[in-house]
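Each remark here refers to the structure printed beneath this line.
Of the protein chains in this complex, one is absent; all others appear in place.
For chain A:
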Amino acid sequence: MTGAGTALLVAAVAVLALAAGYALGRRPLPRGARAGRHLDLGTPVERATFHTLHTASLAAPPLRAGLTEDAARKAAKRLRSLLGTEALCLTDREAVLAWDGPGADHHERRAVARVAEVLRSGRSMSVRTECQRPDCPLKWAVFAPLTGEDGMLGALVAYGSRESAVLVRAATEVARWVSVQLELAELDRSRTRLMEAEIKALRAQISPHFIFNSLAAIASFVRTDPERARDLLLEFADFTRYSFRRHGDFTTLAEELRSIEQYLALAGARFGDRLKVTLQVAPEVLPVALPFLCLQPLVENAVKHGLEDSTKECRITIAARDAGSEALLTIEDNGVGMDPALLRRILAGERVGGSSGIGLPNVDERLRQVYGDAYGLVVETGVGAGMKVTVRVPKYRPGVHPATAPVGP
């Protein structure tokens, strides 16, 4: 049927167009395409400079991953076209990481021996390869060391068919440029480490006040209602075990809810019937992984606003909804609320008088660290109008895996 045929062809074309647009949209326009629009291409010298800079810029991104085999393989190709040599190889301190061009089979071993020599002296050198094969074009080799913050990392070896001072100079300069890129890579790594350390420092800030208050509340039950005091102590033990655990940065929503239950049981012991909690949790999102202790501070905040700073009954609503590839968590209270301007300053990291809402900036920062800036807290509030905090958590994010709590003691 032609109708069916046309419709399917249209669908196929739509899919292809989508794919193409998608691929193009994610790829920056090649430099050549952009330059091609201008008729004035510069003098030959300028053009050569542009070409060199462009090749160098292509070699830079892989090197930013550090001196690994994968990075070396990608970079070696670019670097060889930059130097215009017969063959080029990148080594670390012990072995050849990548070889671009001919001759890898019989030159590799000799190169490694030479590299050890270069790394000892720390200077570049140009040597005859003494290759016996008549058809092998690799007659001369330039060895240039690659340095990082902690000394020699490896070497760049450029092979030519004859001795050339130009090649020595060029290879040394390129090696220096590569060294700079590798230093940047180290910088990147230390920045990542710093970020991880920050996440570690941010996690698990249980308020000491809460511990004192809970113990005091339990103490008040010891004589009047020993059974209840015992239950509360067990809740307290479970809560602290969860909060002080040391493995894993992530947990599941189900476990986080369990910890909130314990927290509310302890808070309820202090405030009695004034605390009313409503839960509305879609069971589909219970397995969602999220940063450890990222809801508990929000609930603590709600309790504080609703109970400590006000005298009426406190209603807290905790809701978790399924929204496609994300889970939508909201925590709402009917407490004293807050001036939005003040809240903005608190979230921006300013220390504003008192400790009102210490938990919020911490949670906000952690969520942004893990999921990106689009996933920060959304707070709706006003003075005397209660507060509603919304958290969006993607159901999947690479590297986010919940560490389930050990079962039993």
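Simple rule for what comes next: a residue touches a chain if its C-beta (ideal position, glycine included) is under 8 Å from a C-beta of that chain, and two chains touch if they have at least 3 such contacts; residues count from 1.
The rule is short, and it goes like this: contacts and distances are computed from a predicted model.
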In UniProt, out of "ABC transporter ATP-binding protein", "Gas vesicle protein", "Aminomethyl-transferring glycine dehydrogenase subunit GcvPA" or "Cation acetate symporter", the chain dropped from the view is recorded as "Cation acetate symporter"
Of A:206, A:254, A:342 or A:385, the residue that touches the missing chain is A:254
Sole touch to the unshown chain from A:284, A:313 or A:350: residue A:284
Chain A residues touching the chain left out here are 1-12, 14-15, 18-19, 22-23, 25-26, 69-70, 73, 247-248, 254, 257-258, 260-261, 276-284, 286-287, 289, 321-326, 328, 372, 374, 392, 394-396, 398, 400-407
